[in-house]
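Complex shown without one protein chain; remaining protein chains in place.
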Amino acid sequence: MSLQTAAWLVLAMPLAGTILIALGSRGLLTGKASGWLGTVAIGAAFVFSLITLVKLQDLPSEERHVASSLWDLANVAGVQIKLGIYVDPLSTLMILIVSGVSSLIHLYSVGYMASDRGYARFFAYLNFFVFSMLLLVLAGNLALLIVGWAFVGAASYMLISYWYRRTTATTAGIKAFVINAVGDIGLVLGTFFIFREMGVLDYGELFGGVQEAFPKNDASLVAAMILILVGAFAKSAQVPFHTWLPDAMEGPTPVSALIHAATMVTAGVYLIGRLHPLFEWAPTAADVGVITGAMTLLIAGTIGLTATDLKRVIAYSTMSQIGYMIMAVSAAAYVGGFFHLMTHAFFKALLFMAAGSLIAAMAGEQSLDKMSGFRKAMPFTFGCFVVGGLALSAFPLFSGFFSKDAVLYEIGQRGGWYVVVYVIGYLGSVLTVIYTWRMIFRAFWGEPCEQARQLEHGHLYHAPHPVNPMTGELEDSGVGFPGEEHHIAEQTWQMKWAMSVLAGLAVIGGVIFLPFGIMDSLETFLEPAFADSIIEHPENKGLEGLGIGLTSVLAIAGIAAAYRIWVQRPGTSAQLQGRFAAVHRLFVNKWYFDELIDLLIVRPFAWAGRWSRDSFERIVVNGLVVGGSTGVVKAGSAAVRAMQTGLLRGYAALVIGGLAAVLLYFLIRSA
Amino acid sequence: MSVNWYLVVSALIFSIGAVGVLIRRNPLVVLLCLELMLNAGNLALLGFSRTWGDGDGQIFALIVLVVAACEVAIGLGIVVALYRKRLPIDVDELRELHG
Partner (left out) sequence: MTIHLSIVLWLPVAAGLLSLLAPGAARWISLLGASAVLAYGVALLADWDKAGGLQYVTDETWISALGVHYKLGIDGLNLVLILTTAVIFFAAALWTALREPQMPKPGLYALLMGLAQTAVTGAFMAQDLALFVVFFDLMLVPFYFLTLVWGGPQRAPAVLKLFIYTLVGSLLMLVGAIATGVLAQAGPGGSVSFVLSDLEQVTLATGSQHWIFLVFAAAFLIKMPSFPFHGWMPDGYMQMPIPVLAVFASILSKVAAYGFLRIALPLFPEGAQEFQELLMLVALASILYGSAMAFTSSQARLILGYSSLAQLGFITLGIFALNDRGVDGALLQAVNHALVTVPIIFVVALLAARSAGSEDIRDMGGIATRAPLLAALFLILTFALLAMPGSANFIGEFFILLGAFESKTAIAIVAFVGVAMAAVYALRLFITSMHNRVGPAVDPRDMSVAEGVVLWPLVLVILALALYPQLAMERGERAVEESLAKVQALHGSGVAASAEATAASGAADAGEAFGHAQADGEKAP
């Protein structure tokens, strides 16, 4: 099997999965069959990704970028859009992460979604999402990237509104889609700016030709890259395009785990990494990326400190961690950035899965205010939370420790003003540790709540009537709602297995890239993809040591502080809220971004629509233009109609008078 | 006898007929006046036929008579129908074409 075939099969597997599940959903596939079919499809994609990896490593280092295309989607007027893929170490890393984590989440979902009425639809959508993400990552030219980008957005919309009878879910879905569409526009417009000078869309030609086509930091190129950053920010939920991500938690938890933690939101990171030759040639745009990543990191961290919905805390955490990654790849810290992407996929997916289990135990309730003391009732879930939390907090020797360290070290290596960013990164670490352990301590320590007590006796809590956890609206168990049944990890083997694998990876996943050069297999692997990078990374052992020390200290101190505030002295957090009330309000209201966007964008457009309909259409178009022209015609015909009197004598008079006039005329003429 | 006298008489009769069509309101009288106009035309035709010495004018006059007869037949038929439907026998009242 050749490299190209393996790569195409990676794409084909989830697509086949979607189509087969969709076709079979009307009767052929019963019970959990569609779930297993979906999981097997993604598992097969993972296997083919491994084959691709092996074949890629067989090639000599300079040749590890292979393009392959099937046919031309369009080839007219000098614009050629191929249906083509590009396989290099970066895309191979991405397809491994995507297919690997996706298959585990599929396995988890087989158990978690088991009593949902729309089971087959879920797996069809989930497979379609994986296909879209793989297409995005494997695409070989900007146009196909945009197609994959949009498919991912569409899949995200379909999965966020999965429980479509919930108005909160459908609103969240359309919000996510529209913000994503704005990102798409940024991507397309950026592509136009690039295409205007270069005339090509394929990666190979773009990367090779950018330095000839544009002078360094040329205004046109910077504009193009900033527009592309808009696309990246919208997809990766960076400020100010992030408002869709917390709302996206309306989707079922596996969706949050897969799309909004491990894969889709990392697409922006991949984009910047993939287009790095262009970003490095337009440093202003790259700096915009760094600054935005840094801002998001902090803002999201502060909101996570005060959020009370369990999934939203994890969502803001994701936003913050992606801020790290965006910061990293914009600052040319590629290995660190993608290393963190990988470990983050592991521990964040794990955290979401565990959260799903906890929410199931609460019968759909997601508020931290109502959860407490689940340690004894859910030992496995608790263990997963702890492992995920330790990895997220960059606790020494966990995977998150090595990856966050790598990110910040590589940024620090650049020196200059990047020192500020370095410091912000560590500030963010403090926030990360605190909000993570706030969440864990609140949910698992303290007096067991009603649901926990029932579970300790082996009885899974069921709410008297299914409701929407956000609004309290009554629901039922039909299709389009989650229904009454819930599944927790302790009782569902699929969930347990998937979470165990991820927990293991969260612990040992850091081994592929250790500091001080002890192990650099990831760097060596990614080297051919970033060989054309023009940014230097001088080694600095002192900085490396400082980084490791600082990370460890902050992690341990942070956990201790959180323990103090939320376990040892329970009233402390209320005191702090009282003392910093204004700041607290700012954080709780998510820095008022939703309100700002509503004021600046939503309301003007709504007003424009209303004005058009009520005033303009009625008065100008109907009154003036249509009324005017038809009025003229009607007046004309009315005038002519007035001549039809029906009076016989009148007509006779006309005839005789006219005849006499004509005769007289000729008579006078001839005389 | 020059033809002029015949033409003057013809013109006189034609004018009387035309004025009658314009002034009278009874359709029967309008038809009568129409007949006057047609026959005035006939007289002129016959006069010219006598002048040129061939029969063209007389043949044409015969055709005019035929046409007049047909037209009067239809006209009288319409008047009778009007009477039967009890509509006013007045040319000014009859201006809408429905019924």
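So that you can tell them apart, the chains are marked A and B in the order they are listed, and the count of residues begins at 1 in each.
Everything that follows uses one rule, which is that a residue touches a chain if its C-beta (ideal position, glycine included) is under 8 Å from a C-beta of that chain, and two chains touch if they have at least 3 such contacts.
Not measured: the values here are computed from a predicted model.
A.B. asks: Using the touch definition from the top, which of A:Ala154, A:Leu368 or A:Ala561 touches the missing chain?
C.D. replies: Result: among the candidates, A:Ala154 touches the missing chain.
A.B. asks: Since one chain isn't shown, list which residues of chain A touch it in the complete complex.
C.D. replies: Looking at chain A, the ones touching the missing chain are residues 4, 22, 25, 59, 62-63, 65-82, 84, 121, 143, 146-147, 149-151, 154, 157-158, 161, 164-165, 167, 170, 173-174, 177-178, 181-182, 184-185, 188-189, 192, 195-200, 204-209, 211-213, 478-480, 532, 605-606, 608-610, 612-613, 616-617, 620-622, 625-627, 629-630, 633.
Going forward, only the chains that are shown with their structure count from here on.
A.B. asks: With centres defined as the mean C-alpha position, give me the chain A-chain B separation in Å.
C.D. replies: Their C-alpha centroids are separated by 95 Å.
A.B. asks: How about chain B: which of its residues touch chain A in the complex?
C.D. replies: Of all residues in chain B, those touching chain A are 18, 21-22, 25, 30, 91-92, 94-97.
A.B. asks: For the complex, which residues does chain A have touching chain B?
C.D. replies: Within the complex, chain A contacts chain B at residues 645-649, 652-653, 656.
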